[in-house]
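Of the protein chains in this complex, one is absent; all others appear in place.
Take a look at subunit A:
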Amino acid sequence: MTKEEFTKMKQELEAEYLAIFKKTVAMHEVFLCRVAAHPILRKDLNFHVFLEYNQDLSVRGKNKKEKLEDFFKNMVKSADGVIVSGVKDVDDFFEHERTFLLEYHNRVKDASAKSDRMTRSHKSAADDYNRIGSSLYALGTQDSTDICKFFLKVSELFDKTRKIEARVSADEDLKLSDLLKYYLRESQAAKDLLYRRSRSLVDYENANKALDKARAKNKDVLQAETSQQICCQKFEKISESAKQELIDFKTRRVAAFRKNLVELAELELKHAKGNLQLLQNCLAVLNGDT
């Protein structure tokens, strides 16, 4: 590989690394801000330790056993979820939320996948510009007629354009795809919350039934009563926090979408203008030469 190719490749790799780094940093930031903004989670000790401890935290990753446990838990949960979702909710709010979230989740999943594909093909188009630029460069250096200057200029143009296009694709990825991916997972988390609530509702209803049965049989009434009380409390508590959380979810979602869409539009504009400037300059030079 020639020195130019080597430096070029190095630059490309650096740019890519930078883009990925920007993305990861943004995601972490969003996560931490969310935790900090939450009235209850922000008081968590683990969180404080994470923010304050100025030495290495040495977090241990999940070992195989734990991963297997997680896997089974997931399976049980999804099976349970199916059963529980059959139960109709008394509260309109939650019922509405449930249907909404289900639909929303599916659509976000779809949009996220398509957006991913779009940014990927944008990136490969930008890569093609790179190859075209180097071919034009080779043509320019080998040609003996006066067109060689022309080719060299166009090759330069393609190199610069390519950088812009790559940045466009990276920004689209950052603002749009990541946003959608995040909300995909958020909506999944919201769904999980609803599931937990439904689960507690089912438990509550079961406890009620058990109480009735106990009262009818006049056996273990106190036990049934206490368990019913617990379930009731649990259910009410979870309903309350769930309501709050879901409303927060909506506000957050709207705000996040707004921020990201605005930033996306601004960045697209900036890049398109930059690209236009570049192309017009190059055209002016080329037309002036001929």
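Assume a contact is a pair of C-beta atoms (placed from the backbone, for glycine too) under 8 Å apart; a residue touches a chain by one contact, two chains touch by 3 or more; residues count from 1.
What we mean here is this: contacts and distances are computed from a predicted model.
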{"item": "Complex member absent from the view - protein name from UniProt, among \"Phosphatidylinositol glycan anchor biosynthesis class S\", \"Large ribosomal subunit protein mL43\", \"aldehyde dehydrogenase (NAD(+))\" or \"Sorting nexin-2\"", "value": "\"Sorting nexin-2\""}
{"item": "Contacting the left-out chain in the complete assembly, out of A:V25, A:M75 or A:L283", "value": "A:L283"}
{"item": "Contact residue for the chain not shown (choose from A:D44, A:E103 or A:E236)", "value": "A:E103"}
{"item": "Residues from subunit A at the interface with the omitted partner, ascending", "value": "100, 103-104, 107-108, 110-111, 114-115, 117-118, 120-122, 124-125, 128-129, 131-132, 135-136, 138-139, 142-147, 150, 154, 157, 161, 250, 253-254, 257-258, 261-262, 264-266, 268-269, 272-273, 275-276, 279-280, 282-283, 286-287, 290"}
